[in-house]
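What you see is the complex with one protein chain gone and the rest in place.
Right after this comes chain A.
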Amino acid sequence: MSYQPSYLGVFLTFVRNSLVRDMTFRANFIIDTISSMSWMIMNLGFYVLVYQFTPNIGGWGKYQFFVFIATTMFVNSLVQAFFMPNAEELSEQVRTGGLDFALLKPIDTQFLVSLRRISWSSLGNFFVALLLLIYAVPRIEGLELSLWQVLLYPVYVLMGVLILYSVMIALAATSIWLGRNQSLYDFWFYITNFSRYPMEIYEGTWGTPLRQLFTFVIPILVVINVPARLMAKPLAWEHSWLAVFGVVATLGSLLGSRWVFKRALWSYRSASS
């Protein structure tokens, strides 16, 4: 008998369960939403301040940079909503031996541990980002949106989310080898910190190698830069290699992280049972 679980059905169940759970503590939910929003708004304030002193940063004008920040918020809110709580839980499950139960279920383990819990409050930033995008795009001088830009933007945002997910699940999987990876979140923060700026600012003796490292080895610079450029700057053929590379990088990181995850699972020795 071959039993094929319905991945969509299971995913929708997770979505519903998480919503019920988040809505049980409604005040907490609202505070969480507001606090993650205010964090992003403060960040925006910083750049409003910086643009008082300069017309552009690395060739990005004020409103173009707002699109960049909106893209950052889209990607981060999706990653934080869908994958962050699960990656944190994974390293805890490895330590306590709770991963046993995930391994026993007749469904792909990576799917199960990656999507079990969805943090709805993180999606608040998604709407702030949408507002920011709608505010900023018409104010960019000399930009005429084509249909391609509008269609491809969400696709590349999703690809960015998948790249970040790959980095995250690979990092979380290392906790299987290490027993526990408590500084996971810190490490994650410091790595993704590099992705939050236009790649043009990484210039010079140190900057160029750094940019190449984070474009070709760990492609986190692709995550925000490619969709943001697509939306905020006129389409130009000389940048089309970036768009192609974005697809390659996404597939590469997904396959790479899948491999790391599988390898890590082989080394899993159940704890405390």
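As a convention for this text, a residue touches a chain if its C-beta (ideal position, glycine included) is under 8 Å from a C-beta of that chain, and two chains touch if they have at least 3 such contacts; residues count from 1.
Everything that follows uses one rule, which is that contacts and distances are computed from a predicted model.
Which of the following names does UniProt give to the chain that is not shown: "2-oxoisovalerate dehydrogenase subunit alpha", "ABC-2 type transporter", "Electron transfer flavoprotein subunit beta/FixA family protein" or "Protein SCO1/2"?
The chain we cannot see is, by its UniProt record, "ABC-2 type transporter".
Among the options A:Ser38, A:Thr96 or A:Gln212, which residue touches the chain absent from this view?
A:Ser38
Among A:Thr13, A:Thr96 or A:Asn193, choose the residue that contacts the chain missing from this document, as touch is defined above.
A:Asn193
For chain A, which residues lie in contact with the unshown chain of the complex?
Interface residues of chain A facing the absent chain: 31, 35, 38-39, 42, 45-46, 49-50, 52-58, 183, 186-187, 190, 193-194, 196-198, 200-204, 207, 210.
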